[in-house]
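Left out: one protein chain. Kept in place: all the others.
We call the chains A and B, going by the order they appear; numbering starts again at 1 in every chain.
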Amino acid sequence: MTAVAAHHDHHDDHHHAPHGLKRWLFSTNHKDIGTLYLWFSFAMFMVGGFMALVIRAELMYPGMQVVDPEFFNQMTTVHGLIMVFGAVMPATVGLANWMIPLMIGAPDMALPRMNNWSFWILPFAFTILIGAVLMSAFGDGNPSAPNFGWTFYAPLSTKYGPASTDLFILSVHMMGISSIMGAINVIVTVLNMRAPGMTMMKMPLFVWTWLITAFLLVAVMPVLAGAVTMMLTDRHFGTSFFDAAGGGDPVLFQHIFWFFGHPEVYIMILPSFGIVSAIIPTFARKHLFGYASMVYATASIALLSFVVWAHHMFTVGMPLAGTLFFMYMTMLISVPTGVKVFNWVATMWRGSLTFELPMKWALAFVVLFTCGGLSGLMLALTPVDFQYHDTYFVVAHFHYVLVSGAIFSIFAAAYYWLPKWSGVMPNTFLGELHFWNSLLSVNLLFFPMHFVGLAGMPRRYADYALQFADYNWWISVGAFWFGISQLLFVAVCVLCAMKKGKKAEAAPWEGAEGLEWTVPSPAPFHTFDTPPVIK
Amino acid sequence: MQSTLFRRVTAALTLLLVSGVSVASDWTERSNVNLRPGVTDISQDVFGLHVAILWVVSVIGLAVFGLIMYSAVAHRRSKRPQAATFHEHVGVEIAWTVIPFIILIFMAVPATRVLIAMDDSAESELTVKVTGYRWNWSYEYLTYQDDNDVGVFFFSNLKTPAEQYHTPVLKNGLFPYGTAADRFGVEPEEKDHNYMLAVDKPLILPAGVKVRFLVTADDVIHSFFMPDFAIKKDAIPGFVNEAWTVVPEDATGIYYGQCAELCGKNHAFMPIEVHVVAKEEFDTWIAEEKEKAASGPDLTPFANLEAAMALGKEKYNAACVLCHGAEGQGGIGLPFAGTELMNDSARIQENIDVLIKGRNAMPSFAAQLTPRDIAAVITYQRNAFGNETGDLIQPADVAK
Partner (left out) sequence: MSELNDLEQRNNRVLRKLVIGSVLMFGFAFAMVPLYDVLCDITGLNGKTSDTAASGEVQMDEDRLVTVQFVTTSSGGMVWDFTPQVRSVKVHPGEITQVNFQVKNPADHTIIGQAIPSVSPGLAAPHLLKTQCFCFDNQTLLAGGEADMPMIFYLDPALPKHINTITLSYAMFDVTERVTGNKDKLAAR
């Protein structure tokens, strides 16, 4: 709060922003911290993407050509961890930092110093994790980096985990603390810092979805922390939470992990729902259809997400009654998800549509996310899930919802708000190239995974039987195409950062509504020091 | 380097073309796009459910995408400069909540039915205990009809030779399997049709008999995945899980499966091969195996070094190669090529002890290999990879 008090008197003034390294290291400004989060997550996206390409290079042909299966496992593990905790989550936190105060008419986040910490923990957490990989890569695989999958099932990660597992545990603890602090900040900001007249049911949907996400984070990140703490004591302090030999149970680990893990997947997608719900009305020039039902659908998805976790573990051998319960609940959760999709379609319906870049990404999101949701519905049917589980079909499912879902929506958000962040319009030519290449390649990359999955190719396989060969080749081609296409986005962002491009007006998208468009572009260092008036 | 890479790529591409047509039919007659119907009643029920839900989601998906496409074209600004203003409609909102709900109930009913059928493992005639290890499976026949102590037990290892999968394209690259240098530039061997699927000793099952599997694991979690029987059951150390199948009498043949839960380095290298044979054939086979098991280990001495080496190579490639490398170059395990332990004839006993009792990360092979196998493997280790001790170890040396 002190930051707000001290700068009370200078409105939209660039020049009083601190300069140099210190500006970023000690920043308590929500826009600067948002920017840090966004650049950081983009860097992690590239690192994690590089690891994915190592995986795809190995899988292009049957046989072991490029890496050792042990290193292959390290790649799948760290790729997953980096993409979940380093790319998608920090990107949405960055968006929250930038946009929530602007959207609710607040001068900054409620707890600016905590905001600084929650960001600056992350680079250290990921240095530790990536350091483990580098040690392994340059030490001929010795010591091994974490190699037990992003789900780190015991006892593979406890009794049989490599020495670097302890680094992994430390790193996960740090990521957890960072997310919890970020989430607390969002909740306090949304509850207390709204401008007068900004009632809860007037908040943009992005604020709503993030508020609910933040509650999910506060509820389940500590559970993840608990799980890794138990791993640590199992490994070094003689407990046996997950070790059958000492009376523990490895399946218990999975229950705890997925109690965190399923809400976690919604943590990654709910902010995307908010983004898309901001963009589609803008370019349809029409209000969001069913605002209230969107809020309720989001809330019910969040609540249901606590009672579906065991759909990730149908094959561990649960009693019939338990299996049936989790099957029904999982089927149920697709109803509110469907409601959201229908609402977006109805928002477009009889609008006056234009297809600027953010809208293109948002529409791609709706279509491809729906594909992922529909395969989710297939996975919910337990008897068939026995066939799908732990095959490439599941890999296809969650990449449709996470890559062409969460990440596409983050691109949509970037193209939508970059004018506000940087003051220049993103380069349309590069942006179009980026969009079309990504759209085509992402489908070449992930659609055939359904086929090899159904045909029976298990996931996390370093080598495979010959009948999977054809599709794996195409998948790898798609992967390299998709990977290279993202370099176009680097160019778009760098151009904006260098202020090269058409100057953006305060409200560059004609259909857009919301407080963020009432401040100049680029948004000045301080905004809404005097609360805006809300009609 | 360039040209080798190029040759490799073309070779692999050719292989791909071939694999597309001929290999696809090898893993039973099947599509490589859709789920496999499998051969049991249950797996066909599951396939039916899959087709039904695939239709449901396809229709819903196409309807939604159709509406989006239509709207994108018909409601674009050049056609409709002025947007409509509605943003609520209780009727449709209720409809698109309730209708999906009803569709789901229609899907849940048959799914529940199949699930209940799958759960009923009663009245089985054959019980097989399946144990997952890093990285192979073992099978133990426990009961068969009235015989409640069959006692037939064996391990089942990947048969694909290392030369077929160890095909590095980088010389000192990022950890090509084992070490790259020894295989780099060597023409890759043509891959078998059942590459990465065939094993040295398959699981034999009778057709038309209800078989119950008790699935467990020795070390970490594995998963016993037989797509053609619609079985996937996690193998959890310390716990047993049940699964069952009846393969119809007219469906004798070879079926493959794989480990479906990440279990460490060689997770992809522990396939499952099942031979389903007519019941009479099975009865003869099991009787023979039982007799073999009862008569104790085969201690017939090797006639000469060559005989021991031949068996040794086979066993080495099945049991040791994944950790110690095809050329004895080491990996997870220690190297053998030119090492002291392998070349000092005074240390043969130590060599035997390590195999029987295990040492550190090296497991004991007493259960997996017979004394004759162990003698052969040790003979092989000490006379291959450039080692030339001439030591011939006999089964009796091991059995004592």
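Criterion: contacts are C-beta pairs under 8 Å (C-beta built on N, C-alpha and C of every residue); 3 or more make two chains touch, one makes a residue touch a chain.
Everything numeric in this text was worked out from a predicted model, so none of it was measured.
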Visible contact partners (per top-of-document touch definition) of the missing chain: A, B
Sole residue of B:48, B:161, B:253 or B:363 that reaches the chain not shown, by the stated touch rule: B:363
Touching residue (missing chain; options A:43, A:137 or A:184): A:184
Which of B:71, B:127, B:194 or B:245 contacts the chain that the document leaves out: B:127
Touch with the omitted chain, as defined above, among B:170, B:240 or B:399: B:240
Where the missing chain touches chain B, by residue: 120-124, 127, 129, 131, 142-143, 148-149, 214, 216, 218-219, 237-242, 264, 332, 357-358, 360-361, 363-364, 366
Interface with the undisplayed chain - residues on chain A: 1, 4-5, 110-111, 144, 159-160, 162-163, 180, 183-184, 187-188, 191-193, 218-227, 229-230, 238, 240-241, 244-247, 249, 251-252, 255-256, 259, 316-319, 321-322
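The criterion applied here is as follows: only the chains that are shown with their structure count from here on.
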Approximate Å spacing (C-alpha centroids) for the pair chain A, chain B: 33
Chain A - residues contacting chain B, complex: 54, 61-71, 73, 137, 140-141, 147-149, 153, 155-156, 159-160, 244-245, 249-251, 284-291, 293, 315-317, 320, 323-324, 327-328, 331-332, 334-335, 338-339, 341-342, 345-355, 363, 366-367, 370-371, 374-375, 377-378, 381-384, 386-387, 389-391, 451-452, 454-456, 458, 460-471, 473
Chain B residues within the chain A interface of the complex: 8, 12, 15-16, 19-20, 23-24, 26-27, 30-36, 45-46, 49-50, 53-54, 56-57, 60-61, 64-65, 67-68, 71-72, 75-77, 80-89, 92-93, 96-97, 100-101, 104, 107-108, 111-112, 114-116, 118-119, 164-170, 173-178, 188, 191, 193-197, 219-221, 223, 225, 227, 230-234, 236-239, 241-242, 256, 258-269, 271, 331-332
